[in-house]
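Complex shown without one protein chain; remaining protein chains in place.
Letters A, B and C mark the chains in the order given here, with residues in each chain numbered from 1 onward.
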Amino acid sequence: MALKVTDLRVYYRTLRGEVKALDGVTFSVADGEIMGLAGESGSGKSTLAKSLIRLDGRMRHAGGTVELDGRELPIADDRAMDEFRFREVSLIPQYSMSALNPTRKIGKMVGELLAARGVPDGTAELERRLELVGLSKDVLGRYPIELSGGMKQRVVMVVSTLLDPSLLIADEVTSALDVSSQKAVATTLLGFRDHGLVTSMMVVTHDISLVYQIADTILVMYAGRLAEKAPAEVLVTAPRHPYTRQLVAALPEVGVRYEDRRLTGIPGNPPSLLDPPGGCRFRDRCPLAFEQCAEQPPFAEVAPGHLVACWKAE
Amino acid sequence: MRSEALHFALRNRKLVVGTVVITVFLVAGVVGPMTIGHKPADYVGPAMAPPSGEFWFGTTTFGQDVFAQFLYGLRSTFLVGVLGGVLASVVGMVVGFVAGYRGGWVDELLTMVTNIVLVLPALVVLLIVNAYLGVRSVGVQALFIGLTSWPWAARAIRAQTFSLRSRDFVDLARLSGVRTPKIILREIAPNMSSYLFLTFILLFGSAILIAASLDFIGLGPTDSVSLGLMLNNAARWSALQLGMWWWFVPPGAGITAIVGALYVMNVGLDEVFNPKLREM
Amino acid sequence: MRRYFGRKLLVYGLTFFVAVTVNWMIPRFMPGDPVQSMLSRANVAQPAAVEAMRVHYTAMFGFDLPLWRQYLNFWGSLLRGDLGISIWLFPTPVTDVIVRAVPYTLGLLIPSILLSWVAGNRFGAFAARRKWLDNTVLPLGYVLTATPYMWLAILLAWALGIIAGIFPVAGAYGFDLQPSWSWEFVGSLAQHWFLPFASLFLVAFGGWAIGMRNMIIYELEADYVNYLRALGAPTRLVRRYAFRNAILPQVTGLALQLGVLVAGALVTEIVFSYPGLGHLILQAIQNQDFFLLQGTFLFIVIGVLIANFVIDIAYVLVDPRTRTGMGEAA
């Protein structure tokens, strides 16, 4: 088991109180697994992704553990986490376009980063890997502003995976891209795993159809909790959680036309996480809700590798 | 959202301290002179007397009451600050809004003018103007200060306007048939009201400092007392050599306290308006 | 980059043009006869000398010529380096008077600007690091920037000059000395230099420290900082980058503050009777020596423009973005 998250809770401090953005999640990611982490805004997917590498100033670790390759990650301890960052857990951020220091030549910046992390000389490897994503080593001698957006994104992808991390988190890396660029980035991610540069991967996205293309499994979150995890194919074709089912049904596909088949969304809004209601958080919007839903259903395995948090999921 | 700002405002030490200091001086400047029986230039006491129960800040070489001068001086200092600050803010806003909103050659032209006035050292220009034209009243002094100190404000407001202009709500207002001046006034300006206020505070402070320098050089108002003029007199009549510290310490301390309080208030407000700077 | 400098030079050229025009225009807007008002205040005893001066100044202004001619003549003599003749020190040419004073002003300004900038930035970055330091140093910084230059100068002169008696409080060197390259003279020069320098330095230092502290705090929120942190980069590296990037707006700030710093130097010189341009301005005003005043004004404007240009060059050297030709946002 590469990654094992147990009952993780991370809260956001705000003026009106703590937002329970991540409220008790338990799951694991196997070696070599690419797990898509899907959810809408406010589902807690970004909080989960950030928690695994670096809590920002307003986030508080409220409980639970994270284990990577059998070692517990000290996620609440910013200093102690440094040892794991980059080497064990790494991140491709959403803001790739601005992730590089604008006043340093790229090669110099990477060199200084590596030296600071105690990695001897990574230049040769760096050049090799840039070539892998179709960049010449000339980019090392340039400033970020001299590169196009796509080039910057590729540089960041290479830098993030340079130390062969055990877990790579890709946070909404395709959301601002055109379809053709999305495909290329997604394929590159797949290539990282296939070439063994990273062991496992978490691809955070709001776009299920995209993550379906490259992920082995997909984990769906809703309102700070896990809804369903299943192999990608199963999740898309035979989802068991009513939320997943409605969500997948609401996605228009090429070929589906309004006149032929009118799709519908999910009525209602997710609950506020400042003071979330007890029990299943989807129950106000759920067509199947019944009395038992006042109690939080366990995230239970209903078939091999298929976990669902719903009393009605058999 | 508004109550949130208030919540932080009341808990922001910098803002509270700054506001209290300003208020105290403002009240002293407005109410104080009414409590004093004589004019600041009257020869009311013994010459060169150190502070005492009767003359709190002592007297000048000629037996004038330094405390009375201080209170009257606060008044003109605030007046010059407010008038100069308001005028500079207005000019800066007009130039900044128009340049930022219209863009194109209007922007090019206004930016050019702004840069020219920006590069010219304001005090030195004021020296020339005041010396030749014999500017000798607080109002006119404030006018000239206002007319020379707006450029950085215009630049800052232009940049803000420029970024707000591309926001969709501006387009939506245009689609609603709202005319440009109204869009600037009712859509863009409210969004940077905190920023405009901060700009005004800084201009207020800098107007006070510029006026004090002019007064000190001897180009101050002839019809009233100001803190800068007090410094000028103290220096001219060798208060320094005579060890009359009570003559030159209060006016300088007054200016420093007012301008410093304005700056601290500014930071406090910035923290209130800008969640990023708030301490959690 | 060529465009960047081209634009800057255009602005400076226009500024110079505006300054000269203002300089030419103001005496002509002055109520009454400028020559008469100048001479009435001039401390010249002999009537013959007064008459000579009247002839000279009337010719200088050239009031009998058409305006455009006056204006062109003004430019003509300016370009020949002729700024007229001082009334206060008649018949010394204004240019000579100014050239004698400039070294003193530069001697105060350049070290105080550079040192306060360097030290203020270092200190501000350092203060942003620790909460307690930030909380104690910050208010001090604000008090310093809010202090009128002349008042700090007076306080220093009073405390260290009059009371403690460590430093002299007037002039650039001892009254009993003649300028020479002797140790005695240089020592006296340094002693007289220190207080004005210190008061300029302190006020400016406060401003830079605060500016840097705020810049660093913004910079530490930047995406590249978050990325570096996520990759476990040590604080040392992150701070180094943040400092380097926060310096850039401070360079621009230096250009913006030049006018204020020059003004500060002028009033400080007045406090210490330091024989620089500030002292000249005071004398010019007291003696109604408008030629001297105007000449000093032009000199200062030229100096500020040159300094601005130097800063622009420095900016290009420290910010790679201006060099690539893509970041022409200036």
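The rule is short, and it goes like this: contacts are C-beta pairs under 8 Å (C-beta built on N, C-alpha and C of every residue); 3 or more make two chains touch, one makes a residue touch a chain.
Methods note: contacts and distances are computed from a predicted model.
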{"item": "\"Oligopeptide ABC transporter ATP-binding protein\", \"NADH-quinone oxidoreductase subunit L\", \"Cytochrome c biogenesis heme-transporting ATPase CcmA\" or \"Hydrogenase 4, membrane subunit\" - which is the UniProt name of the missing chain", "value": "\"Oligopeptide ABC transporter ATP-binding protein\""}
{"item": "Touching residue (missing chain; options A:145, A:177 or A:302)", "value": "A:177"}
{"item": "Absent-chain interface as seen on chain A, which is shown", "value": "40-41, 97, 134, 148-151, 153-154, 176-187, 206-210, 212-213, 236-237, 246-248, 250-258, 262-266, 269"}
{"item": "Residue ranges of chain B at the interface with the undisplayed chain", "value": "1, 105, 108, 167-169, 171-178, 187, 190-191, 193"}
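Criterion: only the chains that are shown with their structure count from here on.
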{"item": "Chain occupying the middle, per Cα centroid", "value": "B"}
{"item": "Inter-chain pair with the most contacting C-beta pairs", "value": "B-C"}
{"item": "Whole-Å gap between the CA centroids of chain B and chain C", "value": "21"}
{"item": "For chain A paired with chain C, centre-to-centre distance based on mean C-alpha positions, whole Å", "value": "56"}
{"item": "Chain A and chain B: spacing of chain centres that average the CA atoms, whole Å", "value": "51"}
{"item": "Chain C residues within the chain B interface of the complex", "value": "10-12, 14-15, 18-19, 22-23, 26-27, 29-31, 34, 138-139, 142-143, 145-152, 154-155, 157-158, 162-163, 169, 217-218, 221, 256, 258-260, 262-263, 266-267, 270-271, 281-282, 284-286, 290, 293-294, 297, 300-301, 304-305, 308"}
{"item": "Interface residues, chain B side, partner chain C - complex", "value": "112, 115-116, 118-125, 127-129, 131-134, 152, 205, 209-210, 212-213, 216-219, 228, 231, 234-235, 240-241, 243, 245, 248-249, 251-253, 255-260, 262-264, 267, 276-277"}
{"item": "List of chain C residues in touch with chain A within their complex", "value": "222-224, 226-234, 236-237, 241, 244-245, 248, 318-321, 324, 326-327"}
